[in-house]
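Structure below; questions to follow.
Removed from the display is one protein chain of the complex; every other protein chain stays in position.
All chains are identified by letter, namely A and B, in their written order; residue positions are counted from 1 within each chain.
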Amino acid sequence: MVGFRSTVQTLTAKPWFRMPRQPMLRHLSYAAVAVVFFYFLTQKLSAFNDYEVGEIAFFAIGLAGLSLLTGINGQISLGHGGFFAVGAFTYALLVNHTGWSLVPVLLVVVAVTAVSGALIGIPATRLRGPYLAGMTLMVALGLPYLTNQYDSLFGGDQGLTTPPPTGPASVNPEQWLAWIQILGALIVLVLLGNLVRSRFGRSFRAVRDDEIAASLAGIHVARTKVIAFMVSAGCAGLAWAFLALSAGVVNSAEFPLALSIYLLAGMVIGGTGSLMGVWWGAIIIVYLPNEWATSLANDFHANSLVSANLAIIIFGLVLVVGMLVAPGGIQGALRWIAARVGSYFSSGRVTNVSLSLQEGVDPIHPASDGESVTTAEKQGV
Amino acid sequence: MQFFLNITLGGIASGMIVAAVALGLVLIFRATNVVNFAQGAMAMITTYIAYSVLHRGADYWLAFIVALATGLVFGAITQVVLIRPVQNKSPLNAIIVTFGFLIFLEGVAGAIYGSTTRTYPAPFSEAGQKLGGTQIAFSPFDVFVVLAVLVLMIVMLVLFRGTDLGLRMRAVAFSPEAARLLGIRVRPLLTLGWGLAVAAGAMAALLIVPTSSLTPNFMDVILIYGFTAAVVGGLDSPVGALVGGLATGLSLAYVGGYLGGSLEPMAALALVVVSLMIRPEGIFARPPPRRV
Partner (left out) sequence: MPVLDIEDLSVSYGAVHALTDVSFSAAEGEVTAVLGANGAGKTTLLRAISGLVHPRKGTIRYDGQQLEKMSVEKIVRHGVSHVTEGRSVIEEMTVEENLRLGSLWRFGRRERGAVIDEIYELFPPLAERRRQHANTLSGGERQMLSIGRALVARPKVLLLDEPSLGLAPIVTARLMAVLRDLTSASKLIVVLVEQNARSSLSIAQRAVVINLGRVVVFDAAATVASDTELRHHYLGY
């Protein structure tokens, strides 16, 4: 046993085994690995599964934005579905009324949604915690009314159609669309990853941890919070524009309160504040309501009422239990395991892993004992 | 003029109900510093339970007592199981837990009862009364609503200002550490606070359900309005809950009556935003001490 451990230690100490230290390079390496992974994945999967992989990708974008806002900047939003709607309808209107190609359209979508993020973010600077949550909840509930009032513009019940862009003839359309969505997700994640490590990211976290201290340190608290909202909203808008890309239609019925709930649950399950965790959250959002819940209901021969509500019940249960037992989500749990394993191999002494779930450390507000990179990395920030 | 009067009266009645919900929210926030997003959903559950009791032949008042008692127990158990673990952590955790509980309860209710609307009776006539020859939109049931909420407020007032138990609860709410150092057992009091708050919500639900009919989501909108009222009046002030409730009820009644019912949620949002911009702590709250 000792021989095995020391072998692993010597192996992992070699320079080629370590990820590059610089954030940008590191993120690009992750992205490169992901590109290869997704390429092979989409080749192997059927068309419908390609569609689902694309879904996972764009939900990952939306979750990344939300995770940034809540986990890193400490502002909770129960109504992020609203920003999805803004992005989706902006995309639909642009595609239907202008002849622009994909990339400019997406950039405008991001810009418009970011502005709407500022509209919510500015009054939100006055609020904290439950007040903010309540206000965002009201936005989410009030939005359907708004879209119903302006039927003609928003296409009423039918919604607006959004023809998908055509790709090269050699690639089948679902794969092509999935590719666009995956690429978009990876770009966004690399950018956000760099943002989190940058000066901006530090000021986001400083504001989250202690607004008064942050302002005394010269950080413009309100501006930071609004920027966080704008970035987060931009991601949400982009995410739903990608959905519109493959779904072909945008319709106000797509944005019920349930959507915001799924987002929140996905973020919490994946790991609040963790950019890697968004993939877990996205997988759960895509598969749980439709496939897993229905097959679970069928296994138990449940009646139709139960199966209709099972997804919601599970999401609610996961939110509650998750917060009580494993506030760091899946990514937090994985990190904890990896740290335990890592410390076993690194020195034989089990070092005190400060993000232990049993200690009840709250990973949304990790113990701020300095800005050491390793601690910050471990905490998923 | 008649129209205005009717709307005003309707606003008062609904405002009182909103005030009762707000009172529950304020109680919990004051005692445990948590906003209970599941307040409405928990009240919905107690109403369904009362409904089941009713349909086994019980009379209205028995079902009423059952609902309140269930609320008391339900609130207490929830505090012990769900809230204690997250009480001292970041407020985000408690928000997510109560919100998750909200959707869990609505899912369970949907699974058991489905989304078909059920009717729940009112104890008194809901027909508008004649007052000196003119028909006004204020029924005996509306009178009951106003009186019931007033009684609730008075009971709360007496409890908190006139009893030792109330003194302890106030101490725990204002300053838990100081209370502990004076030998007060904090945890049971927090549990009791939750029990009372959910019982208050249960009563509010029974007051609203005759007009809005029983579905798993019927308390969603009232929760929002209760939250609005609590924000306007001050999340740590019971008097504020009453005033906020009336203000919200009346404003929404006017908006609904003159501009159309579908604008009410947006009006509530506007009310919240305006209130938070002008006076974030609420009309009746003390501004929180700045700790620099």
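Note that in this section a contact is a pair of C-beta atoms (placed from the backbone, for glycine too) under 8 Å apart; a residue touches a chain by one contact, two chains touch by 3 or more.
Nothing here was measured: the structure is a model prediction, and the numbers come from that model.
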Omitted-chain contact residue, chosen from B:A58, B:A137 or B:L167: B:L167
Touching residues (missing chain, whole complex) on chain B: 164, 167-168, 170-171, 174-175, 177-186, 286
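Here is the rule we go by: only the chains that are shown with their structure count from here on.
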Rounded Å distance, chain A centre to chain B centre (Cα mean): 34
List of chain A residues in touch with chain B within their complex: 70, 74, 76, 78, 123, 126-131, 133-135, 137-139, 141-142, 145-146, 148-149, 212, 216, 261, 264-265, 268, 272, 305-306, 308-313, 315-320, 322-324, 327, 360, 362, 364-365
Chain B residues within the chain A interface of the complex: 29, 34-35, 37, 82, 85-86, 89-93, 95-97, 99-108, 110-114, 220-221, 224, 227-228, 231, 235, 262-263, 265-266, 268-269, 272-273, 276-277, 280, 291-292
